[in-house]
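A single protein chain has been removed from this complex, and every other one stays in its place.
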Amino acid sequence: MTGEPLLSVRGLSVDFSTYGRRSQVLRDVSLDVPAHRHVALVGESGCGKSVTMRTIMGILPTPPARIVCGQILFDGRDLLAMRPRERERLRGTAMSMVFQDPMTSLNPVFTIGDQMATILKYADRRLGRVRGRRGRMARIFEVLGQVRMPDPERIARSYPIMLSGGMRQRVLIAMALLSEPRLLIADEPGTALDVTTQAQILKLLKDLVEDRGLALLMITHNLGVVREAADYVYVMYAGSVVEHAPTADLFARPSHPYTHALIDCVPKLSGDTAFRGIDGSLPDYTAPPAGCRFSPRCVLATALCDRPPSDRPVSEGHLAACWHLAEAAP
Amino acid sequence: MSASVSAASVRISIAYQNWHRFSRNPTALIGAAIVTIVVLAALLAPWIAPHPDHVGAIVNFRVRHQPPSAQYWFGTDNVGRDIFSRVLFGYRISLLLAAVVLGFAVPVGATLGLLAGYFGGWMEILIMRLTDVALAIPPLVMALAVTAVLTPNLLHAMFAIAALWWTWHTRLIFSITRTLRHQEFVEAARTLGASRFHILFRELLPNCASAILVKVSLDFGFVILIGAALSYLGLGVQPPTPDLGTMVANGADFLPDRWWESLLPGAAILFVALGFNLLGDGLRDLYDVESVR
Partner (left out) sequence: MEFFYFLIRRVFWSLLVLFGLSIVIFVIARVMPGDPARMAMGPRASQEQVADLKAKMGLDKPILAQYGQFAVGLLHGDLGLSFLTKRPVNHDIAETFAATFELVLATILVAFVVGVPLGVVAAANKDGWVDNLVRFFAILGAATPSFLLALLLQVLAGYVLHALPTTGRVSPDSPFTADITGLLTLDTLLRGNLGGLSDALRHLLLPTLALSAATIGQIARITRSSMIDVSTQDYIEAVRAFGVPDRVRMFKYMLRPAFVPPMTIMGLEFASLLGNAFVVELVFSWPGMASYGVRSILQKDLNAVMGVVMISGVFFVVINLMIDVLVGFIDPRVRIRGARA
């Protein structure tokens, strides 16, 4: 990883206040997405992936959320220090997002074409680009074609309820691509769909991103998806990044006990049928463990783990935040 | 043993939590206070009314049209009867009307709703189309029609309103039951060979309880208002029985100078309807059943 990354999150901490109690949802999260590269952020549900993604996009509702500290550098400029207007200019244009659930992420009472035209109209306005209604529709048909939809004109006239889940997911991808963003954030694309359709959607997304040389930040709980689509992986647990490595390296040498357990949870087709879950559950965010947040569930935990661990190198570009790296290594 | 102890303590703590949330909900609290006051006033009317004998058809022309005073809190009417005493007795009629109407409408409506929601098919079509018909007739207009055919009195008014009021409960229970029909606890009960009666009344009905409670509280207010409107039109309770709507109608002839004769009984109706509405609204928040109206 050389040169300035396109997106760089540094030391991000986010709290939530609910019912008068404060949850420490993100703690000191750092991650880099270099231009033209595909990065995955993986972890179980509730680990803070979605909060990270929403903070980057700037759509986290505050309150109840509060950004405690940290920087989000996009092209070297800190998004969190920008004026709201400036930041809004980037949203949906320089960086865009593919939403997870195709069934609920499209407004049921407007046609696809209407929704895409509104998005494009305001994106154009922010970028100071002049394009008439006809120009917008042409662009919409073009992008719908690029996500391999047959008969874009008909799709644009349709309401969401008339389309299948797979088609709606394609529409969501098309929406994200309307203004040619440089960074695409994908939230578990296709998980709401059946396996075959999901595979098609992933393939489509990968092709589109590669063809245009976009940077991709993919959020997922599915290690199969990670192996398929990412060059580099961040593993997140309970609001902290516990390990990050190039994809191949992570699967070859998982070093953090949590990563180990996570990979063990995936059933393998090869002879090894031993299938283990992870004992225990995510910690209470209102009173998280002081040190390593995984320690209550970790078989290797010792008194040492009561202090927060820092990143320690495993190999070139592969780091893990654990006091017991030597023992955890296979 | 320990399981039952912990189950009991869980129940206590849920009851405590409910009480805790209830006690912090000003809407529900004020509503409950008003309802309590009105119910007590109605029950104790013969003992607490300053002039219990003014309930009947007595005339006392010497003190007619007296404005509110220490002796006559709400003033007196055109034949010299104490309006406050008559209001207290009027509450008895209002509450009785609502209790009888709902005592019929809720069980009937809930049962029909359960049947339509659980069995679906032709049962659903039949019952729900029946509710559509009943919904199309304004209860007040129905009461007018029935009293036109029979004689206007309290019993016929109750009958006319109750004959339509079950629809709202049927629709409510139907919409809840329909979503519960295929949930696992119902499937499980069916697989275990539970009778239809058991599934309907022991599995499904308890899940509708909070919605029914909220609806009943709101309904008490609405039915009282309809009853009052009916007697305002002269078609409900007949004199000399003291009824709030009748009192407003009689007093209205003397507006605006002798305002107390109509406005104070009117305010008394508003008071009780407000109490039930506040209580229902507070309970709706408490049980998080936003869809109940």
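By written order: A and B. Residues from 1 in each chain.
Keep this in mind: contacts are C-beta pairs under 8 Å (C-beta built on N, C-alpha and C of every residue); 3 or more make two chains touch, one makes a residue touch a chain.
The structure presented is a predicted model; accordingly, all values stated were derived computationally and were not measured.
Colleague: Where does the absent chain make contact, in terms of the chains shown?
Modeller: Output: missing chain touches A, B.
Colleague: Tell me which residue among A:8, A:24, A:105 or A:295 touches the hidden chain in the full complex.
Modeller: Residue touching the chain left out of view: A:105.
Colleague: Give the residue, chosen from A:161, A:248 or A:290, that touches the chain omitted from the document.
Modeller: Looking across A:161, A:248 or A:290, the contact with the absent chain belongs to A:161.
Colleague: May I ask which residue of B:79, B:108 or B:130 touches the chain that does not appear here?
Modeller: Among B:79, B:108 or B:130, only B:130 touches the chain that is not shown.
Colleague: I need the residue numbers on chain A that touch the omitted chain, in ascending order.
Modeller: Missing-chain contacts on chain A: residues 57, 59, 88-89, 91-93, 96-97, 99, 101, 104-110, 115, 118-119, 122-123, 126, 159, 161-162, 172, 175-176, 178.
Colleague: Of the residues in chain B, which ones touch the absent chain?
Modeller: 27, 129-130, 132-133, 135-142, 144-150, 221-222, 225-226, 228-229, 232-235, 245, 248-249, 252, 255-256, 259, 262-263, 266-267, 269-270, 273-274, 276-278, 281, 290, 293
Everything that follows uses one rule, which is that only the chains that are shown with their structure count from here on.
Colleague: Just the number, please: Cα centre separation of chain A and chain B in whole Å.
Modeller: Computed value for the inter-centroid distance: 53 Å.
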